Structure formats: C-alpha cells, structure tokens
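Missing here: one protein chain of the complex. Every other protein chain is in place.
Note that the chains take the letters A, B and C in the order they are written out, and that residue 1 is the start of every chain.
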Amino acid sequence: MTDLSHLRDDFPILHREVNGWPLVYLDSAATTQKPVQVLDAVDAFYRTKNANVHRGAHTLSAEATAAYEGARAKVAAFVNAGSPNEIVFSRGATTALNHIAYGWGLNHLSAGDRVVLTVMEHHANVVPWQLLARYTGIELVYLTLDDDYEVDLTGLDDLLDERVKVVAISAMSNVTGTLGPVRPLVEAARSVGALVVVDAAQLVPHSPTDVQDLDADFLVFSGHKMLAPTGIGALWGKSERLEEMEPTEGGGEMIADVGLYESRWAPVPQKFEAGTPPVAQAVGLGAAVDYLTAIGMETVRAHEHAITGYTLKRLAEVPDLKVYGPSDPTRRGGAVSFTLADIHAHDIATILDQRGIEVRAGHHCAKPLMRYLAVPATARASFYLYNTTDDVDRLVDGLFEARSVFGFDA
Amino acid sequence: MTDLSHLRDDFPILHREVNGWPLVYLDSAATTQKPVQVLDAVDAFYRTKNANVHRGAHTLSAEATAAYEGARAKVAAFVNAGSPNEIVFSRGATTALNHIAYGWGLNHLSAGDRVVLTVMEHHANVVPWQLLARYTGIELVYLTLDDDYEVDLTGLDDLLDERVKVVAISAMSNVTGTLGPVRPLVEAARSVGALVVVDAAQLVPHSPTDVQDLDADFLVFSGHKMLAPTGIGALWGKSERLEEMEPTEGGGEMIADVGLYESRWAPVPQKFEAGTPPVAQAVGLGAAVDYLTAIGMETVRAHEHAITGYTLKRLAEVPDLKVYGPSDPTRRGGAVSFTLADIHAHDIATILDQRGIEVRAGHHCAKPLMRYLAVPATARASFYLYNTTDDVDRLVDGLFEARSVFGFDA
Amino acid sequence: MSSLDELYRQVILDHYRNPRHRGVLTGPHVHAEGLNPSCGDEFSIDLKVEDGTIADVAIQGRGCSISQASGSMMTEAIVGKTLHDARLLTTNFKLMMGIDVGADPLDPERPGAVLGDLEALQGVRKFPVRIKCATLPWTTLADALDQAET
Partner (left out) sequence: MSSLDELYRQVILDHYRNPRHRGVLTGPHVHAEGLNPSCGDEFSIDLKVEDGTIADVAIQGRGCSISQASGSMMTEAIVGKTLHDARLLTTNFKLMMGIDVGADPLDPERPGAVLGDLEALQGVRKFPVRIKCATLPWTTLADALDQAET
C-alpha cells in the first residue's frame, strides 16, 4: 500500500488522545481533519491581508481579492473546470445543491416534470428537490440498488422519457461507498435532453475529478471534507447552465445596479455570491487543493483503495459482521458501513470511542437508503489519506471487544 | 477619549506596512481585523476537537457540538436573546436577510402587501425584498432622510396602514452612520400588526444590543464585522416568528425524518441550518463575543463616539470637504462618508493608500442612497476599537496631500 | 469496573434483548411517540390508566441498547403506579442522569422515588452523548402522562 503515514505529522489533532488512547479518526466522510498547511494559510490571511473583497480600491482589499480569486482559480484547476468563472463558492455542498434546485429548478421546471434520484442520496440531494416539488409540482423518481449495492440501471431505459428534466446523483455514497454511475447517466440523460447534477461531496476529496470529462451540468462539493475549513464549498456549473440560473440570494456584490424597485445582476459567478463571501475559508480551500495536488489525487485514491481493501478483508474476520457496500475495493469509495450481530450501531460507536476510535453511527443523513436497506442504523468507518492499517487493526480489536461486552464469543 | 490603544497589540495585521507606511485601517464597516484571541480559538478548535456536529456519538463530535452550541449560547447572551434557540447561524447578514425574505415572506406575504424600507438600506436589505416582490407581487415603499441624514418619520402615519406587513430597517447605515429609528418604527409597526426586521450588521459590532428590549421580530448581523471570521453570521428571531418560518435550505441536520417524497423538519433552530454548518467560524464568533464582552460594549461605543467626534472636527479643517451624515457624533455610528472638492472618491482612496491609509470608495453597496444623495461615490472612513486619533490625523494629512495632487491649495 | 462495564450492565443487555411489555394495547389507552432525530432512535408507548393508576403499558421502539433497555425497565417501574408517582419517577430518573430539572432529588423512601433496576443505568451519566438515549422513553412517557391527565 502507498505509505502516506509521514503525512500524519501535518495533522495536529491526530496526536491527541481520546479516553486515554491515541486518536484513531475514522469519520472523514463526515468531515476531515486539517493539515497545518491549511491552518497556516488561513491564519496568514487574517494576519496579513484580511479585507473585504471586490469592493475596495486599497491595497489590502486588492490583496484579499487576489487571494480569494486565486483560490477560485485553484479550485477550478483542481476539477479541470473550463474557467474559474464556472466555480461559485458556496457554504458547502448542501447550499450548492439548494442553489441549483431553486436557482435553476424554479425557473425551468414545472408540474409533471421529473427529477431522477437514487435511493442512496444524501439528504442534501433529496430535500432540496422535495422543497422544489412543493413549489412546482415536479415528481421525484428513484433508482434502486442491486445486490452488490451498485445503482441498478436495468430499468433506466423505461424510466427515461421526455418528462425527465434532471438526473441528480451522488458520485459516491457516504454510506455504502458506492460510486454513482455518472457517465452512463450523463449519456442517458442527454438522450432525453435532461440535465445531470452530480453530488460530488464524497468524490472530489477522494479521487481525481475532471468535470469536462464527466460532462455533467452541475457538480458540487464541500471544502471541509477535503482538508479545508468549514464554511466553504463549491458549485461548478457549465457556463451556459450558470447563465440560465437565477440568483437565489440577493445583496451586495451580486448586482450590476440596484434601483429602488429593480436591480440588474452582476455577471457569473458574482451573481451567485451575494454579500461578503467566506473569504478566508476560500483561501483555506485553495491551500487544501495545493496540499492534495502535491500528493497527487491518483495517490490519494490508490491509498484509499488499498486501505478499503484491507478493511474489508479484516472485517470479514469478525463473526456476525455484515458490510453494506460493494465488495470490490477498487470499485468503491472508502466509506465502510456495517452492522455487528444485534449490537446497535450507537453501542458499537461508544465502545470504540472508549478506545479512542471515532466512527459514526446512525442514518448518515441517508434515511431513504436506510429504509431501503431495511436497517435502522449502521456503524461507519471512513478513511482519508492520514489513515493507516494500524487504524484498521485497532478498529477490528475494538469490534471484538464490542462482541465480548455484548456477551458474544471472541 | 477612552484609550484602547493597548488592544492594538492583539491585532497582528495592524503591524504590517502598506506602501512603506504603517497600516492605518479605516475600513472596519466593510470588515474588521481579527485579534489573536479569535484566531487562536479557531486554530485550537481545528487542532483539538474538529469533527462534524450533532451527528456523532464519539467524543470528538460531542466536543465539537459542545463548542458549536456553546458559541450559540454566547451569541444569544451577547444580544440578550430569550434563548439560544432564537439564534440561527448563517453565513452572514446577507444570507440571514434572504432567509427572512424567503422563509417568512414567501409564506406570509402576497400581492399588494407592503414592505417599508428606507433609502439608506444596504443592498442586502433591498435586493432580497425585490426578489420576493417578483414571486409574490408585494410592493416596496421607502422612507427618506431629513437634512441631517436622519430617517424622516414625518410621513410615517400616512404611510402605515393595514397593507404594511413588514418594516425592514438598518439600525445603523454603513454609509452615513445614521442610526435607524428602530424603537419608533417597532411601535408604529405594531399598531398596524406589521413585523420589524432589523439589519444590525453595523449595530451589533459597535453598540450594546438588547433584542428583547428593541422588541423587533428579526435581527441580523455578520461575524466578520465584529472581529470574528468570515463565513459566519446570525439571524435572531422571536421564537414565534422562527416557528412560522419555513426552511429555505433542505439537507441534513434540518430534518426530523426524510422519506422518498416528503420530510419533516427538525425543531428551531436546526430547521434553518441545513448541512454542515460553519462550525469553526461559529467558535470564532463565540471568541469574538468573549473579547468584546471583556472590553464592554459600552466602552466600545464610547470610544467610537469619541473618535467619530474627533474625526468630524478634524475633517472640518479640510477645505471643500463635505461629510454625508448626522452632525452629532453621539447620535450616529462610526462610518464617516465624505467627498472632497472635485476629487473622485477612488482617487482619494488611491492617494491615501499610497500612505498606507485604507478607506473605502464607491457606492458602499447602497446605490439607492447614493442616488438619493445625488452623489456617484463617496470616500468612507470607518472605525473600530483599534483605531486611534493618530489614525485620524494621518487621514487628514493624506487628504491635504490629495488636495495638492489635484492642484488645490493646502 | 471499567466505565464500559458500568454502562453495559448485564441487566441492561437483558432488557435490551428481552424487552418487557413490548407490543400495543387494545381497548382505551393513551399513546405517545418519541424520536431522537440526531441518532434515529424511536420509541412509542401505550398507557392504560384506571383510577389515576397505570393499569397496563406497552412499548415499541428501535434503537440502541440504552434507549431500549431504559424503556423496558421503565415499563416495569411504572406499571401499577399512580400518574403522580410515575411523574416523580421521571424526575428522579432525570436527576440520576445529571439533568437539571429544577428540582431536588426526592426522598428515597417515597414509592415514586425508588428507581430499583433502573439504577443500573446510572453508568450512562459518564457518557454525555448517550444520556439522550436513556431519557427518550421518559420524555415520551411524560407526553403520555400529559395526555392521561387531560
């Protein structure tokens, strides 16, 4: 396995203890830890060039604007956007998906139009469409999963007709690790003139991403899941789509002119960035992108395939443990959900936490999926570049202890 | 004048040079500088307890949640909210005003209903209402200013009738420093059953604020204008109002349950906080509130009255200089806009910037006001607790140089 | 005893795996439901009240060992008690969890004050994030008691 363990020194939090044990952080699908390089970039911004952006003629403001727009260019390059103007900074993936649903959907969809989702979507890619349905009368249609937790495309041809206007899919499930079949769906959607929205909150942090190559219409992700600060994320959209979109927030910066009763909008992307943006957080995202680029996203992905493979192998040693997700570690992401005998996921999480091992337990903001899988909750271990096989070994030891606490044989 | 100059050591950026001169930062109405106490709090959060909030059963998540909710409680106490649940964290004042316009307005206003604004509003308190007008057919009505740049209430009785459903007013103009007459407007609005929305982006940072005493319905402000990080702000609403409001963003965290086609919302305030919130930035806002509380907001206000008074006095020495704003320094905020002879505001800003003095020039995101004042642009010096009379003296010296560059007698 | 052993006492696992009074009531009864949105735990309760006394109880739910055991033990503790004593027990339980209910601990001699088996749950107190698991059945019960009294 690609050894990235030297990177651990960049992450101060990994040196803390939890309940007397060295921290094993296995919750990166929820949020990742931050390297000093990112923390220092944010700190340096505040200490040397903090000012509001775009509005000022003074040196600080020019420097802050250059830092902010520089971050946009970095993010654009990271996902190979056609131009930095195709990147809109948002608070995170959730806000970005809401922007799309409202900003594009409200003006282009109407009663009877259909939006195709999958049952594995995160609430962030479900609820905005439900809200839009209230206002417009659109219908939601769901693709299901097959036996190996892959999105089942068998019924797709029947499903796709001219009523379908949007296909919105997760590129990687935060529960099962399933890779959404973006390419086939883009092709199929094109055939009926539908748009494709990609929830890449779990893809961009973990895998090389090329938006031009994927050829969807919109793609969103969150900074905090890729080493960057909280409070920042990005919405990529094809220029034509962004031009078609209406602003969802009004305020300063997003205007060309404001009259008492009417206003005109600024060009894309400013049109979608009302008010003071999360400037320092964008700078932090730029630094995170630099950090990931220096390692290489191919390397990041290879490391995750390796650690996921190791995890699946080791988890198979634990009796009564069931993994919910694709079996081939190279065809999935590094979020591994499981149940263990009749031990509830929260009890597993508590027992592991007593040994400093942080996993998530619950519905993972994917209640439709939990219902579909007919499981009230799972425990989930999720990985990032700073995790090692030692972490996995400690997880497995902890699971054996959980078995013993609950009276099972080791 | 209350001497707060010892605080300057807390602000690293104040020790940098701009164009060879020690920085004089006079743009705090746009965004404030950050003390090490805030930077350290944010950094420490990432280094010791970073995790996603509300979702996790593990120790880090519990600590992160406690930090985040602790910040909410601090912010609530800072503005004397009835309960922390009356504080919704948002990206900033702009987002908060949009939440109100959409979340409350879309469900409670309809064609012919009126929203009363003033001509001095920031675009953040104009454009959301214009957007709402597109969807609902509401009408906007504006109060104007009197000769001393105070909001003119003489026509108010005639204006207020049962058509008026909302009065949305800035508590302090970011251009003229005018204090919005919140109290009389609350009283008048109550008489016709209208709601009052207060844009307190310039009030909360500069003055003690007691939301229960003001008795409005909603009040918003931004962290970055009060020593806190970018990317965080707050929406305060009376419990009843927040209960009446619909969520404007859908996603994780804001739900009680999500089905395939319908969902139920979490209680207030989570209902309005979809997705991963700006956790570290909220913690930073909490630290900023601690910092300001330790100094005392009465002291902050007194210092600003003093420095504004000194500024008005010294500016009066500059020939051909015209100040746009109330003349009594104790009845206004510390944003001082002016023009100087025929020298355009941008040229003033450039000349001052050459001496390390950072002022803003332009329309200050208040185009309706600029049109009302019939001035295309003003220069603006704005103050905060770290500014001194030396800063003002250097400003005045710079203005004399501007005169000389443009061929006027000193 | 490690804090884990304190948390997962044998009696708790027993109630988790063999919940008492599980099911629904027929005939007149009050019904209340509780949900812990952050973790998804669910709990519902049916109470049959006769002459101010809890004559029968039935529960359903899904969730962790703590919430389910707490509910099961609760049924044993309240059945046969007056509504008033059930309230006292709720107060006492919350106090045991370290929750400030604005009341002092009750006289342990009072019938409503005796937690009995429920004391096995006191280990939860050391696990702050799990306290809401233990209290879910009790807040649901409080809801049912409100209904029974009106």
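What we mean here is this: contacts are C-beta pairs under 8 Å (C-beta built on N, C-alpha and C of every residue); 3 or more make two chains touch, one makes a residue touch a chain.
What you see is a predicted model, and the numbers here were worked out from it, not measured in a lab.
> Given that one chain is not shown, what are the shown chains it touches?
Even though it is not drawn, that chain still touches A, B.
> Just name the one of B:118, B:354 or B:388 that touches the chain not displayed here.
B:354
> Where the complex has a chain not shown, which of A:34, A:54 or A:346 is the residue touching it?
Spelled out, the listed residue whose C-beta touches the missing chain is A:54.
> May I ask which residue of B:141, B:192, B:256 or B:405 touches the chain that does not appear here?
Only one listed residue reaches the unshown chain, and that is B:405.
> Spell out the interface residues on subunit B facing the chain that's missing from view.
342-347, 350-351, 354, 361-363, 367, 370, 376-377, 405-407
> Spell out, residue by residue, where the missing chain touches subunit A.
Touch with the absent chain occurs at residues 54-58, 61-62, 255-257, 266, 270.
Throughout what follows, only the chains that are shown with their structure count from here on.
> Need the CA-centroid distance for the pair subunit B / subunit C, whole Å please.
A distance of 47 Å separates the two centres.
> Taking the mean of the C-alpha atoms as each chain's centre, how many Å separate subunit A from subunit C?
Taking the mean C-alpha position of each chain, the two centres sit 39 Å apart.
> Indicate the residues of subunit A shared as contacts by at least two other chains.
346, 350, 361-362, 367
> For subunit C, give me the residues that contact two or more of the other chains.
38-39, 129-130
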